[in-house]
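The complex appears here minus one protein chain, its other protein chains still in place.
Then we have subunit A:
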Amino acid sequence: MKRLRHLFPGRQLVVGIPFVWLLLFFLLPFAIVLKISFSEAAVAIPPYTEIFTYVDQQLKILANLNNYVFLGQDELYLSAYLGSLKIATVGTLFCLLIGYPMAYAIARASKEMQTVCLLLIMMPTWTAILIRVYAWMGILGNNGLLNSVLQGLGLIDEPLRILNTDLAVYIGVVYSYLPFMVLPLYANLVKHDPSLLEAAADLGAHPLASFWRITVPLSKNGIVAGCMLVFIPVVGEFVIPELLGGPQTLMIGKVLWQEFFNNRDWPVAAALAVVMLAILLVPIILLNRNQAKELEGRL
């Protein structure tokens, strides 16, 4: 192995690219946000104080922890975090319930059908998410498509109030993030060896039992990957609750917007973002562990 590496120095370069990427587009912006979160709001450009001062060969760092203390003092922020986590959890669950059968069916279809189905799954993402969420506003509104159809069929008399409720947010979340659940699940399910199920059938297992005891455990990694891909971005989601949610939909993205724009308090907004990242780190670490385990298992 060692000799191979010496033969191809480019290899290190290739491995280095993701690290440079991470450094430039994650660590550096995060460091800036972290820095802002320790400053104080000010009337200036940019609207916060510097935390580093260099006077008389002395580098002074003035880190202001008040922004974090402040987040703990008002129950608004806790409710917003909990609201985001609730919507992300329920949304992820529904994505899984809907996405798993879809991925399963696609993985069992013929090769040509698989290509077509995957294309169909991905096709909506070719349109900007904003326009798709706006389309939902048109569908779910009081005079929207859904209510017109239901009323036209005589199923309901009064229009259903869906737009501007949490239900609309769930619909938007599940719709927007379903592809991110289906694709990793499909990638996992398509690799399963059908002979395992045949063997189970030969040994007298009911199809449901073999599904539950063979397919589901084998697809665990796909489930975890899909859930993470849905859960993490939904926690920070802003567009969907803003457009489809009502005033009672409390999510951290909206509160962050308020701090940044309404209160022009960039430091508190930055502190909110840092805490949100800390919360998200938990599932990300779990995902990493899981992948590490999988790799070990393969070796």
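In this section, contacts are C-beta pairs under 8 Å (C-beta built on N, C-alpha and C of every residue); 3 or more make two chains touch, one makes a residue touch a chain; residues count from 1.
Simple rule for what comes next: contacts and distances are computed from a predicted model.
Visitor: The chain that is not shown, which UniProt protein name from "ArsA/GET3 Anion-transporting ATPase-like domain-containing protein", "Putrescine-binding periplasmic protein", "dihydrouracil dehydrogenase (NAD(+))" or "Cytochrome aa3 subunit 2" does it carry?
Guide: From the listed options "ArsA/GET3 Anion-transporting ATPase-like domain-containing protein", "Putrescine-binding periplasmic protein", "dihydrouracil dehydrogenase (NAD(+))" or "Cytochrome aa3 subunit 2", the omitted chain resolves to "Putrescine-binding periplasmic protein".
Visitor: Per the definition of touch given earlier, which of A:Val15, A:Ala44 or A:Ile61 contacts the omitted chain?
Guide: If we include the chain that is not displayed, A:Ala44 is the one touching it.
Visitor: In the full complex, which of A:Glu50, A:Asp74, A:Asp193 or A:Glu294 touches the chain missing from this view?
Guide: Among A:Glu50, A:Asp74, A:Asp193 or A:Glu294, only A:Asp74 touches the chain that is not shown.
Visitor: Contacts of subunit A with the missing chain: which residues?
Guide: 41, 43-47, 74-76, 79, 128, 130-131, 134, 142-143, 164, 239, 242-243, 246-250, 255, 257-258, 260-265
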